[in-house]
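Note that one protein chain of the assembly has been removed; the remaining protein chains are unaltered in position.
So that you can tell them apart, the chains are marked A and B in the order they are listed, and the count of residues begins at 1 in each.
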Amino acid sequence: MEGILFWFLALVLLGSAVAVITNRSPVASALSLVTMILALAGLFGLLGAYFLAAIQVWVYAGAVMVLFLFIIMLLDLKAEEGMPLRALGVGAGLFLVLFLGVGIWHAIPASAWEANGLRAAVSNDAASIGHLLFGAYVLPFEAVGFLLLVAMVGVIVLSKRDV
Amino acid sequence: MNLDYVPVLLQTVIAVVVAVSMLGGAILIGQRGRRTPAKDTAYECGKDPIGPTNPRFSVKFYMVAMLFILFDIETVFFFAWAVVYRQELANGPQILFAMLFFLAVLGVGLVYELRKKALDWTRHG
Partner (left out) sequence: MVTELTVFLVSTLIKIFLVIGVLLGLVAYAVLAERKVSAAMQDRIGPNRVGLPFVKARLMGLGQPLADAFKLMLKEQFVPGHVRGFYYNLAPMLAFLPALLAICVIPFAGVDPIHLPGLSLAIPQPGVIANVGIGALLLFAVTSLGVYGIVLAGWSSNSKYAFLGGIRSSAQMISYEVAMGFSAIPVFLISGALSLPQIVDFQIERGWLLLPFVGKQFDWHLLFLWPSLLLSSLIFLVTLFAETNRAPFDLPESEQELVGGYNTEYGGMRFGMFFLGEYAALISASGLFVTLFLGGWSLPFGLLGTATSLSTFFLQALVFLGKVCLLVFFFMWIRWTLPRFRYDQVMTLGWKVLLPLSMANIVLVAILLAVFGGTP
């Protein structure tokens, strides 16, 4: 059962990832990306990282992609839809995928996954993540606060005429 | 895989089937009609449509969407914090100060937005 689900989700994930690139309509690309995010959340769920899966859906599919859609509609990218795929671009992309794939292939056995409480981070409930976040990782957490502040200022500087 | 989450999967599958079959069933048994030019034009109160169909809209919507993402990420942290708050209080009030500091930083951001009138819909620009 798990195997079937894994292969199904993996296929959906890869298929929609390819669709993101090959679709010429920006909205179709964005929606393929949403599908990909949902499939990824499903894979997280299969791994037992339910908290992460829910966050993946909430933040990425529910927030980030909505912004993407907004921007696409705001810009109304009609010209983009007519552009064909270029052979050079496709070739370079394939090469990069190969390159990255080989790198990851070698990186996986070399890294120590079980260390650093990563196992707890992907565990079932929010509480274990909370203990970790507000115990050992409280400094990064506060740094995230500053990052969000910077982003907030950035939004206003970028989108307002008279700052 | 945790058995607790199997019902979520089942619910998703069944909900999708229900939604698709409601629409599909209606398309199957629905009345068949003729196509007329009037049916194929966008509704604009009986007039012929004028101008672009996707009019340009205010950049404020984009700003709202950006700020929404930032606050949404915060909410996620708050969820993880709220669950462990009472347990962690046993180890002293650090957990309270950690979140107060986080909130203060974001409060600065919120005040900045309000002062810059970023969320003021009656102004231009």
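Just so we're on the same page, contacts are C-beta pairs under 8 Å (C-beta built on N, C-alpha and C of every residue); 3 or more make two chains touch, one makes a residue touch a chain.
Because the structure is a prediction, the values reported are computed rather than measured.
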Where the missing chain touches chain B, by residue: 3-8, 10-12, 14-16, 18-20, 22-23, 25-27, 29-33, 35, 39-45, 49, 51, 53-55, 57, 61, 64-65, 67-68, 71-72, 75, 78-79, 82-87, 89-90, 93, 96, 99-100, 103, 106-107, 110, 113-114, 119-122
Residue numbers in chain A that touch the chain omitted from display: 27, 31, 34, 50-51, 54-55, 57-58, 61-63, 66, 69-70, 73, 124-126
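Going forward, only the chains that are shown with their structure count from here on.
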Intercentroid distance (Cα basis), chain B paired with chain A, Å: 17
Of all residues in chain B, those that touch chain A in their complex: 1-2, 5, 9, 54, 56-57, 59, 61-63, 65-70, 72-74, 76-77, 79-81, 83-84, 87-88, 94-95, 98-99, 101-102, 105-106, 108-110, 112-113, 116, 118, 125
Chain B-touching residues of chain A, taken from the complex the two chains share: 1-2, 5, 45-46, 48, 50-51, 55, 58-59, 62-64, 66-67, 70-71, 73-74, 76, 124-127, 129-131, 133-135, 138, 141-142, 144-146, 148-149, 151-153, 155-156, 159-163
